[in-house]
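Here it is, the structure, as structure tokens.
Of the protein chains in this complex, all but one are displayed in their positions.
Showing chain A:
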Amino acid sequence: MEADNITFKAFENEKETPHLDALRSLISDGLSEPYSIYVYRYFLHQWGDLCYLALDGENLIGVVICKLEKHRENGANRGYIAMLVVKEEYRGRGLATKLVKMAIDAMILRNADEVVLETEVTNAGAIKLYEHLGFLRSKRLHRYYLNGNSAFRLVLYLKSNSEAAQASGGHGRDHLDADGDMDIADG
């Protein structure tokens, strides 16, 4: 477990997807919700360049999976962090923060207006990680997860409202949509 062996890379052009199985079992162990292969395919196929892997030698030890798209027509260009997992024995070393930063930096390059995600209200570690990057809790989601736990929606604005509106050529963030929930059951 020498820190020197740890490398980071984008999933990007992994046509052969050698890490897919490892990635699935890592997430399956780390997160409470069950995800079908379609969920992974959905993200990796469309936003493989927003997926980053942490490797110890050849072993996958951490991953962040994201997407970036318009939130509703003419809405904000919204980045979404769907899954973030670091193997238990590698936690507390800032790997997750590094992965998230890589993802956010890539989203910034791709002109994201904002980044959002959900996390279990009891997951103090994850909440702290995101809040130390600049995220704010925007709302609480009652019994959001299958296991009955509630979630916080965390939001990071990368552009102000006026910038977002200009960039989108529309009205940017929909103010009436103070709610704008993701169409996903989990993050």
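To be clear about the criterion, a contact is a pair of C-beta atoms (placed from the backbone, for glycine too) under 8 Å apart; a residue touches a chain by one contact, two chains touch by 3 or more; residues count from 1.
In this text, contacts and distances are computed from a predicted model.
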| item | value |
| --- | --- |
| Which of "SUMO-activating enzyme subunit", "Haloacid dehalogenase-like hydrolase domain-containing protein 2", "Phospholysine phosphohistidine inorganic pyrophosphate phosphatase" or "Mak10 subunit, NatC N(Alpha)-terminal acetyltransferase" matches, in UniProt, the chain that is not displayed | "Mak10 subunit, NatC N(Alpha)-terminal acetyltransferase" |
| Sole contact to the chain not displayed, among A:Leu26, A:Val39, A:Val85 or A:Met102 | A:Val39 |
| Residues in chain A touching the chain absent from view | 14-17, 28, 34-39, 41-42, 45-46, 67, 104, 121, 128, 131-144, 146, 148, 150, 152, 155-161, 173, 175-176, 178-179, 183-186 |
